[in-house]
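All protein chains but one are shown at their positions in the complex.
Per-chain numbering from 1; labels A and B assigned in written order.
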Amino acid sequence: MSQPAPSPFVAALLDAPLPASGIGWLDAARRENLEAFAAAGLPDTRVETWKYTALRALAQRRFAAGDAQADARDVDLSAFALPGTDGPELVFVNGAFRADLSRLRDLPAGLSLQPLSLSLRQDAEPLRFALAGRYREAGDAFARLNAALAADGVVLRVAAGARIAQPVRLLFIGAPAEADLAWHARNVVELGEGAELALVEQHASSGEQGHLGTLVGDIVLREGAKLRHAVLQDAAEGGTLVRRNSLHLAARAQAAVHVLELGGALVRHELQAELGGDGSRLDMRGVFALRGRQHVDTQLAIRHQALGTASDSVWRGVADQRARGVFRGAIVVAAGADGSDASLANKNLLLSGQAEIDTKPELEIYADEVKAAHGATVGQLDERSLFYLRSRGIPQVQARSMLTSAFCRSVFDDLPDETLREHLFAMLSRRLPA
Amino acid sequence: MLKIENLHARVEGKEILKGLSLTVNPGEVHAIMGPNGAGKSTLGNVLAGRDGYEVTAGSVSFDGVDLLALEPEERAAAGVFLAFQYPVEIPGVNNTYFLRAALNTQRKQRGEPELDSMQFLRLVREKLKVMRISDELLHRAVNEGFSGGEKKRNEIFQMAVLEPKLAILDETDSGLDIDALKQVAQGVNAQRSPQRAFLMITHYQRLLDYIEPDFVHVLADGRIVESGDKTLALKLEEQGYAWVAEHGEPAGAKA
Partner (left out) sequence: MTSERSDNSVIALRDNAEVAEALGRRYEAGFVTDIETTSLPPGLSEDIVRQLSALKGEPEWMTEWRLKAYRHWLTMPAPDWAKLRLDPIDYQAISYYAAPKAGPKSLDEVDPKLLETYEKLGVPLHERAKLAGVAVDAVFDSVSVGTTFRKELAEAGVIFCSMSEAIREHGDLVRQYLGSVVPAGDNYFAALNSAVFSDGSFVFVPSGVRCPMELSTYFRINAINTGQFERTLIVCEDDAYVSYLEGCTAPMRDENQLHAAVVELVALERAQIKYSTVQNWYPGDENGVGGIYNFVTKRGDCRGDDSKISWTQVETGSAITWKYPSCVLRGDRSVGEFHSVALTHHRQQADTGTKMIHIGKGTKSKIVSKGISAGRSSNSYRGLVKVEKGADGARNYTQCDSLLIGKRCGAHTFPYMEVKNPSAIVEHEATTSKISDDQMFYCRSRGIGEEDAVSMIVDGFCKQVFRELPMEFAVEAKKLLEVSLEGAVG
């Protein structure tokens, strides 16, 4: 069989020069990942993990390789202010690190935070494990692309035992440019034994554009470390954003992840977690609220590998107008992960006859003494509650809005940071149908 | 009937019973009292043969047989009955069916003829009357959706049907209001006989107001530290368990 011609999407990205690091193993990994991407292209819907997200339209688009003017783009940071996060932060505009906008001075003891480009120049070796990987799954196209082309990103380390009081913010801004472009960011986060950190990952846009952003993050929690990770995604209405965060938890480590997905035209969010150490625990909470023609695909993959591990995931989705929400929540309890406890719940509201929800919770159990449960629903607001509100004099539209908002908000009730919580609520309220 | 000598037992590697001795004769009612963590429930579970309760020293003989060598169902067939502190729910398994299976397995083990469903129903009706339990309970799945009181009464009802030689009541009074407690006590009293012995494990004295024990033992730190008649329970009620800690040497049961 002759090789079909690469799609415009693939062809345009292959035109771009690979970032050159001068580091043998890194350049080799980048080259091989790019070759793998070129050979396989974008996955089609026959690939199980892409079943509900067709990339045909994307395959016809061309994105410029990065933004040569990224350093000069005028960005007003106050538009993305998050109350309660005035601590250390790293800002990227169209994928390029902006020292002028970042806050890296006077870092608290035990915290090391710098752009990946700088880390690679100073001491690349510790990053080898994270960056030298090859991606082999059929659904890995964007990870390959990111591994090949990401020249920058975040390297964050917390020393063993250090408890960082102020939340660290990572801000990724898409700024309008002469053409729609592709940017890539690669994050490496490591919490030492017993370390504690609150991390806010924020995606925003300083004006309408249709960029493609890819982000791959490796987050490692050593024994007993604790991470609170909040993700606020409010990318440009026309944007395409593909993110993959992989969490690795050692013994007794704990991670709590809160995700709010609001923006973007085509968004893919993969959250992979490996509970690798005995007694590790993961709590995940997420909401997507969609409208227009948005297509947001959330893929959770949780793997229980060790004794007595626990995961609890709650995800809620609202799809209005012609939007499509896709959710997959896969839990694997591997052989030997006895005594594990896994639960996952996904509830969705379908607000329009043109909208669609596809949800697929999965359980794969190979261990003993396991408690595992999942549930998923697609439906609409409870008529009795609606009637109750209306019988107390609240107009139908408002009653619907109240209930929809409550449906989403309840997911964030356990977010300990109150200012952040209130901010998420406010963002959500602006987003939901009034 | 029951002879426990120098019993040591561990749970999850932790030594809970540390040399407990006790003798129980037919017809006697013994109350085992003690503060939380003294090893009261461990004693019940060791006697019934629950997994994870490791006997490290000592012996238990029941009618001259080494009880510790028997499987749980063999102990049941031998006449040992444990009324659970937290009776287990078994969805989909009918209460009557469960009980008949239990009774017939035990009868078979003892070489007695099995009861057919008519005979069994007659027996059950008779016992229900004594326990004042409604028929309705029989048609439900084992303990499923039962209230706390219903579960405990169901335990005593099972005891009435199975007619054990030794009944161990593990915190049967816990979680019961006074009316439920009276009903349970009445069920127990109805089953007292010169052939049957009772071991009542309880934290509070109030159960003993309704079921009068012949002997009261105080269990503390894995041993019986004091034995006496029912007045001992009253003393405990007045002075609390702190008194036990100050109180002298561990004593063997004098029963």
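In the analysis below, contacts are C-beta pairs under 8 Å (C-beta built on N, C-alpha and C of every residue); 3 or more make two chains touch, one makes a residue touch a chain.
Keep in mind that what you see is a predicted model, and the values were worked out from it rather than measured.
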Problem set entry | Touch with the omitted chain, as defined above, among A:376, A:394 or A:427 | A:376
Problem set entry | Residue among B:71, B:136 or B:179 touching the omitted chain | B:71
Seminar exercise, completed: Among the options A:23, A:154 or A:357, the absent chain makes contact with A:357
Problem set entry | In chain A, positions touching the absent partner | 48, 52, 335, 338, 348, 350-353, 355-380
Exercise. In the complete complex, which positions of chain B touch the hidden chain?
Worked result: 11-12, 48-54, 71-73, 75-77, 81-82, 84, 87-88, 90-93, 97-99, 101-103, 105-106, 109, 141, 158, 162
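Going forward, only the chains that are shown with their structure count from here on.
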Seminar exercise, completed: Per the C-alpha means, the centres of chain A and chain B lie apart by a whole-Å value of 56
